[in-house]
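Removed from the display is one protein chain of the complex; every other protein chain stays in position.
Coming up: chain A.
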Amino acid sequence: MSDVLLAAPSRRSLSLHDAKVRGIIYQLLLAASLLALAVGIAVQTASNMRARGIPLSFGFWNEAAGFDINQTLIPYDTLSTYGQAFWVGVVNTLYVSLLGIVLATILGFVVGIARLSPNWIVSKVAASYVEIIRNIPLLLQLLFWYNAVLKALPAPRASIELPGGIYLNNRGLIIPEIQLYAGAGTVGLAFLAASIFCVAFWFYARRAQNRTGKQLPGLWVSLAALIGLPLAVFLLVGSPVSFVTPELKGFNYRGGHQLYPEFAALLIGLSVYTASFIAEIVRSGIQAVPKGQTEAAHALGLAPGKTLRLVIVPQALRIIIPPLTSQYLNLTKNSSLAVFIGYPDLVQVFAGTVLNQTGAAVQVMAITLSVYLAISLVMSMAMNAFNQRFAIVER
């Protein structure tokens, strides 16, 4: 102990004039005041809520909700609890977000690549798409899709009849319900077997290419297996599937699955909007790959398509993925605009009706915020892991 004191001059180490000591004290003070602020807000909120007779507990979670939700992917009826209504909202949010991400990515990549096309019309069309769509507020676009496009469809009795027993009207798209009979499972098994075969074939083809330098027609073999085998089994067991065609009865078509216009408007709006940003990310990513790479690929005799697929895109992905992640997060968060077009997402159901019926504003908002935070963090983590796979491996 005394050794330490002797080693470090005591005047320096204990003095407030020492920048290091002062620094630590400031840090501690800052941490303490932040903590005090957080505790202060919590205590004050709790006491205010108590004073005003606003419920502070989560007791509402297991009470009967008593209201209807029209689009649910998980079982829900008017006798279900507020907790189940919450899960309906979460699932609906995830459903539209994930589908939106898939569609926006496909559309964004197509438009982004089209913008670089040597074809003048294609590249200008892509450029106008990007400039128009990304400069109009998303909410307006959603209202446009919902009010101007989908609600303009005819009433149920004047439905547009599409081939295959599909009907389109202002209540949505009604498609036949698929009913499965015995033997349908075999078809599923056949599909599974075909999938396993495809993966095995892919490995085999790679090996063969490494060994001989020859490429096997992987795409065609896979397609043949994936479609041919299940189809053969399907016919063999005697078509164990029937379609229940929707029938006009009373107010609307009964039977069949219904795709609601609220969902469609949100999905289209989110995908189209986000795709315009993704297109720009893709374009800039591709342009960031030095031109020498293209020239080198061409010099090696790679066709333009292969150059893009094997040389440019893998390098561009390294640049594309980080900003792509934030677009995915944006899309997910933007899905909360569902409120304005009546799609029952988490905000509409839980932070809307449930909050209003229970009056538990603080609890409901806290839960809702946490859900969005959790979804975003999980998505970031997944995308970061994906990014690491593509990052340049330093050798």
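Remarks
Operating definition for what follows: a contact is a pair of C-beta atoms (placed from the backbone, for glycine too) under 8 Å apart; a residue touches a chain by one contact, two chains touch by 3 or more; residues count from 1.
Simple rule for what comes next: contacts and distances are computed from a predicted model.
Think of the chain that is not pictured: of "General L-amino acid transport system substrate-binding protein", "protein-glutamate methylesterase", "ABC polyamine/opine transporter, inner membrane subunit" or "Fe-S cluster assembly ATPase SufC", UniProt labels it "General L-amino acid transport system substrate-binding protein". Of the options A:Ser15, A:Gln44 or A:Gln388, the residue whose C-beta touches the omitted chain is A:Gln44.
Checked against the hidden chain, the listed residues A:Ile54, A:Leu139 or A:Met383 yield one contact partner: A:Ile54. Residue positions on chain A in contact with the hidden chain: 23, 26, 29-30, 33-34, 36-37, 40-41, 43-44, 48-49, 51-55, 66-70, 78-79, 147, 151, 155, 170-171, 249-252, 254, 261-262, 284, 288, 319, 322-323, 339-340, 342, 344, 348, 352-353, 355-359, 361, in rising order.
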